[in-house]
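One structure is given below, represented as structure tokens, and several questions about it will come after.
With one protein chain withheld, the remaining protein chains of the complex are depicted in position.
Chain IDs A and B follow the sequence of writing; residue 1 opens each chain.
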Amino acid sequence: MGRYALRRLLQAIPVFIGSTFLIWFLVWGLPGDPFAGRCGERKCPDAYVTYMTDKFNLDEPLYVQYLIYLKNLLTGNFGQTFNGTEIGDLLAQAFPISIKLALVAVVAEALIGITAGVLTGLRRGSFIDNLVLVSTLVLIAVPIFVIGLVARYALGLSSVSPDAPFVELIIPGIILASGSMAYITRLTRVNLVENRRADYVRTAVAKGLTPSRVTGVHLLRNSMIPVVTWLGLDLGALMGGAIVTEGIFNIRGIGGLLFGAISRRESGIVVSIVAILVLVYLIVNLLVDLLYGVLDPRIRYE
Amino acid sequence: MSSPEVATATSPTEPPAAPVTPAAAEPAPRKEKSRGLWSDAWYELRRKPLFVVSAILIAFFVLMAAFPQLFSSVDPGYKDLNRSLTPPDFGAWFQFGQGGQFGYDVQGQDIYARVIYGARASIVVGVCAVLGNMLLGGFFGILSGYLGGWIDSVLARFGDVFLGLPFVLGALVILSTFAPVQSNPSAFRITSLVILTFIALGWPSFARIMRAAVLSTKQLDYVHAAKALGAKPGRIIFRHVLPNAVAPMVVVGTITLGGYIGAEATLSFLGVGLREPVVSWGIMIGDSRQYMEPAPYMMAFPAAFLVIAVLSFVMLGDAVRDALDPKLR
Partner (left out) sequence: MTDIKVNTAPVLGADKKAGGHLLEVENLHVEFRTRDGIAKVINGVSYHVDAGETLAVLGESGSGKSVTAQTIMGILDTPPGFVTGGSIRFRGKDLLTMPKDERRLVRGEGIAMVFQDALSALNPVFTVGFQISELFRKRRGMSRADGMKRAVELLDQVKIPAAKTRIKDYPHQFSGGMRQRVMIAMSLALDPEILIADEPTTALDVTVQAQIMDLLAEIRRERNMGMILITHDLGVVADVADRIAVMYAGRIVEQADVHSLYAKPCHPYTMALLDSLPRLDLKGQELNTIKGLPPNLMRIPSGCAFHPRCSMVRDICRSERPALLPIGNRASACHFAEELVGRE
């Protein structure tokens, strides 16, 4: 298992470098004047250009610039914005809020999704089953910004307060999770339906266990393996996917920070956020892979 | 065996005929099973209301995208501030050449006409992006599946680079780089940019499907045999690999198409996707944000069209997958 984890970690390194380089190149590397429009209508004064060029190493060759950036990134130095704010500080404010939101979303989708999935999986073909199946299709199909706008309008919600307490994040969290929730429901249902006729479930019945123990322990434990791993992956994905939800509810997480940075062309913030999200994605992926092995003893890592 | 009563079909519930029916009906399903995956799936699909409804809806949207004039004779770009925020006029449905069925937006543009013309952007972006994905992803998938070895590993890592970027985020960065938020690119430029962005971020998923199809096909005995007989790689790919990959490609492609229509609207809503002069549901919904209170119809109609369009494709893909995957039936 250790060797497997190590190999996966080594595989993740080129992916991390590739993704961050891609974004870094898009933001910094493309030809063009990085200071266009920075100083209002006029061209920027030479002194400013020289100072900025030096500060952001713009006269170095591209790959050197990137390497410097990468070095700074790995030592936790995210650099400064164009007007001198520490990017690290901005991230430190925004990330906890987005993590909170993602956690609320994952809890919501786990609770609602698994419950709905179990209900439908055990009553396959019933009215409830069909109703839930159609609802999941609708949830998967409706874009989050539509749900968000409608919910905000219909429920008359105001913006979330700056420090984003958990209570105020519940509805945005559920909206953020809506699509995944539907997916969890379907995944749970399919697995239950598939495993329900499994021989080991039949054995459990033959052992004279109560129906609740047969379903709750023997059937669920097996059916939850893919669901739990999917939830893990989603925790990573939700942090990056929160940009729309955060925008609609004015939540000051990384989504809002990123969107503002893009409109103000604050390249440093954009690259840093993407780099962190890619890192989170890769780490979560690896952890989920290892988790899979814990949940299913049959998996062996070479 | 067959009694005359059954032949005249006057008494379908007649008891003596009943025991005959299961036995007589039995050979029929046998025949269907031998008709192959596609005809079997088609047989299954025609009986599914979800499939039929979504197929009809999609046909409507495609028609709308191709010939919007059929549905509305009003110019979707014509502004008349005198009509700003006029509510929907039900009577307009019965007067030919009249606008305002869905009301007018802030700038006095006809919402009905714009909703109709908005289908074009969604369908064009969705279809082109998915086709591009299939071609590019399919090409790389065949390459890595067929050649294997280090090329496979390199391509896998290369694909991971794009899959590692969260979709909305990646699209946001790419689009805002090539078409900054305040700029006004031409309709053609911004549309193709959105399509290319979706292809850039989506191809690895399709490459994975194709690679899996290649690998599973390579294991088949008759492919080994064809190879041993000296069949060229091109022939093996076209005769054996591609037919095997079509089913999963079609399923994932259809569902992705729905997803892309939603994603296009999301990015347009955020202001980094399509923009004026393109008419798009996402832009319309974005524009309506400040006017939810006085004019909910500004949002309701484009949102309804968007949701129905996405739902149609997702439903279609779902039905097709169920039909092609007998295990889940």
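Please note the rule applied: a contact is a pair of C-beta atoms (placed from the backbone, for glycine too) under 8 Å apart; a residue touches a chain by one contact, two chains touch by 3 or more.
Keep in mind that what you see is a predicted model, and the values were worked out from it rather than measured.
Undergrad: Can you work out which residue in A:Ile68, A:Ile170, A:Leu209 or A:Leu287 touches the chain that's missing from view?
TA: Of these options, the touching residue for the absent chain is A:Leu209.
Undergrad: If the hidden chain were put back, which residues of subunit A would touch it?
TA: Counting over the whole complex, subunit A touches the hidden chain at residues 197-200, 202-210, 213, 218, 221-222, 225, 295-298.
Assume only the chains that are shown with their structure count from here on.
Undergrad: With touch defined as at the start, can you tell me which subunit B residues reach subunit A in the complex?
TA: Subunit B reaches subunit A through residues 157-158, 160-162, 164-170, 172-174, 176-177, 180-182, 258, 262-263, 265-266, 269-272, 285, 289, 292, 296, 299, 303, 306-307, 310-311, 314-315, 318, 328.
Undergrad: Quick check: in the complex, which residue numbers of subunit A touch subunit B?
TA: 11, 14-16, 18-19, 22-23, 26-27, 30, 137-138, 140-146, 149-150, 153, 190, 237, 239-241, 243-244, 247, 258-259, 262-263, 265, 270, 273-274, 277-278, 281-282
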